[in-house]
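The complex appears here without one of its protein chains, the remainder shown in place.
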Amino acid sequence: MFWAIDYLCLAGVIVSAIAAIRIRNLNGAVMALSAMGTILSLLFIVLGAPDDAHSEVVVGAIALPTLYLIAIGKVRAHVTDDSDDLGEVGEGR
Amino acid sequence: MTTIYGAICLAEIVVMVPLLIRLALGPTVSDRIVALNTISTQAALAVLFFAAFAQRPIYLDPALWLCSFSYLGTIVWARFLERGLL
Amino acid sequence: MLRRWLALWCLAFAVWIVLSWTRTAEQLIVGAVAAAIVATACAPLGPVAAPWVLLAPRRLLATLRATLWALGQIVRANLSLSRRIWAPSRPLRPGMVIVPSAMETDGEWAAVGLVTSLIVDNQLVDVDRQHHEMLFHTVWVDTLDPDENRAQINGPVEDRIAAIRRP
Partner (left out) sequence: MKSAVVIVLAVVGVGFSFSGAVGILRMPDLYTRIQCSSKTITMGAIPVLVALVVAEGPVSSYGSRTLVVAVLLLSVNPLASHALARAAYKRGVPMWPGSVVDQGAERRQQSED
């Protein structure tokens, strides 16, 4: 039981990390990074380190993506003019 | 009883699989945020049940953090969408 | 003012008890002092719903009946939505509908939004407070008539909330 939970969490961390690299849209990549932080904190709990899980939740899953979002928003709003493109158009369904 | 807890924790992690697919596919960023919210809910439930599985109540606190602050990214993104500039 | 302070103190002390969850005298005294500080700091900010107004018997009965009704609606809506999800043809007729509303205060608007979001057939999207209208996204649109849509979406919720507010 324990090993199954362990390996599933590890697989989730790897999949979301790959997604964070492969997604071309910056805001979408930030979301994948946040998912990686969430699942990584779950992995820390499973491996028996609740203190690391605390800091990983606060930093990796919440503060870091929020700061990235704010930074990307500031940069786009000041540099480019066509700020309508927030990745909300999407291609195909 | 701990076997049941472990099975529930495992099932909650398995539920994340379609959500990860939606997170990787999602045509718009808002779709990814919806998937991310549900992932953090499932992670909080998995933490609760892993704490019961390992019989360590000290593992319960990260679940509180997860479900009380994981919506901050959503709020920031919604504000960003609505007003453009943060 | 004293009533508002007492209500805030009760709420803050309840939160302390649930979060600390140890029943020693030191914990309770520290919690009482902390709740008093929080109540003093937050009392000038605005009116507070006192927790003991729920103890009036008719209001308690109305709350109980509204909760039971909402639980039944949640189960029904969830079953119908999972039927829509698992059916291979995806039977969806989604749409945005505008419905009139009879709510007045902020708390009533918030309660209607919360309960209608928990009943998963419809999702509150926007609120127009000047014209007393709400914009809902529903997964199955039957009619385009605002009054019939109100009877389906937010009418029952609003009736029950009004019954709690004015028993």
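Some points to look at:
Chains: A, B and C, in written order; residue numbering restarts at 1 for each.
By our rule, contacts are C-beta pairs under 8 Å (C-beta built on N, C-alpha and C of every residue); 3 or more make two chains touch, one makes a residue touch a chain.
Computed from a predicted structure; not experimentally measured.
Shown as candidates are C:6, C:98 or C:163; the residue that touches the absent chain is C:98.
Between the chain not shown and the residues C:1, C:19 or C:55, the one that touches is C:19. For chain C, the residues in touch with the chain missing from this view are 18-19, 21, 74-75, 78, 81-82, 85-86, 90, 92-98, 113-114, 117-118, 120-126, 135, 137, 139, 141, 144. Within chain B, the residues in touch with the undisplayed chain are 1, 4-5, 7-8, 11-12, 14-19, 21-22, 28, 30-31, 33-35, 37-38, 41-42, 44-45, 48-49, 51-52, 57, 60-61, 63-64, 67-68, 71, 74-75, 77-79, 81-82.
One rule holds in what follows: only the chains that are shown with their structure count from here on.
Chain A and chain C have Cα centroids separated by 31 Å.
Between the CA-based centres of chain A and chain B the separation comes to 11 Å, rounded to the whole angstrom. With centres taken as mean Cα positions, chain C sits 23 Å from chain B.
Those residues of chain B that touch chain A in the complex are listed here as 3, 6-7, 9-10, 13-14, 16, 20, 23-24, 26-33, 35-36, 39-40, 43, 46-47, 50-51, 53-54, 56, 58-59, 61-62, 65-66, 69-70, 72-73, 76-77, 80-81, 84-86. Per the touch definition, chain A reaches chain B in the complex via residues 1-2, 4-5, 8-9, 12, 15-16, 19, 22-23, 25, 27-28, 31-32, 34-35, 38-39, 41-42, 45-46, 48, 50, 53-54, 57-58, 61-62, 65-66, 69-70, 73-74, 77, 83, 86-93.
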